[in-house]
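Please see the structure below; I have some questions.
Excluded from the complex is one protein chain; the other protein chains are retained at their positions.
The block that comes next holds chain A.
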């Protein structure tokens, strides 16, 4: 049986965008192409920016993903947990969407009696475990994120550890925004493990605008680029072709 691939953009930011296209529209564009957008909002204790929070929720909503906000003070403890939860929930969400299509247009698992629900859930579990996962991580590196970057690094390493314990294969890619010259800069090309991230993060110099919208648009094209390259290699990518 050939396994499906779940495509996600994981956006880590601490506030509102101030440059380029509307990120909410770009998230909708991603969703149209089968890419889910999840947002982790890292906010400061005092400056609870209402507009920033709203944007975080809206990006996730129109991107078909989930959003979670976490306070800077608890960052070191909760970012990893939140990241994990977001991933798990998205996996479950995607599978549940598929089920809704199979069962009926509007009724999901809730319309089934509890026992049957349990059997369906086992299938959901199985799919979540074996599906291939592609996550493009977008990290906001504007000036205000500087103090939060070490925690972001830890959270991402942890994410890689969690995901790689699954049976399905994983591919991660990491981009930051703003980049040195462009709106977005790719730090790490598609790779099954994020271990090389440690050295990359130490070289970062946060600062500049927050072009969230353009970053998401660029992220979508990264998924496309990967596809076309796969065409060239045709079967050389064993971790993509892996089937159970």
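Just so we're on the same page, a residue touches a chain if its C-beta (ideal position, glycine included) is under 8 Å from a C-beta of that chain, and two chains touch if they have at least 3 such contacts; residues count from 1.
FYI, contacts and distances are computed from a predicted model.
Colleague: Assuming one chain is omitted from the figure, identify its UniProt name from "ABC transporter substrate-binding protein", "Serine/threonine protein kinase", "L-lactate dehydrogenase complex protein LldF" or "Sulfurtransferase complex subunit TusC".
Modeller: The correct option from "ABC transporter substrate-binding protein", "Serine/threonine protein kinase", "L-lactate dehydrogenase complex protein LldF" or "Sulfurtransferase complex subunit TusC" is "Serine/threonine protein kinase", the UniProt name of the unshown chain.
Colleague: Among A:16, A:53 or A:121, exactly one should touch the missing chain; which is it?
Modeller: A:121
Colleague: Contact with the hidden chain only, please: which chain A residues?
Modeller: Interface with the chain not displayed, on the chain A side: 66, 77, 80-81, 88-90, 92-93, 96, 108-110, 113-115, 117-118, 120-122, 124-125, 129, 158, 161-167.
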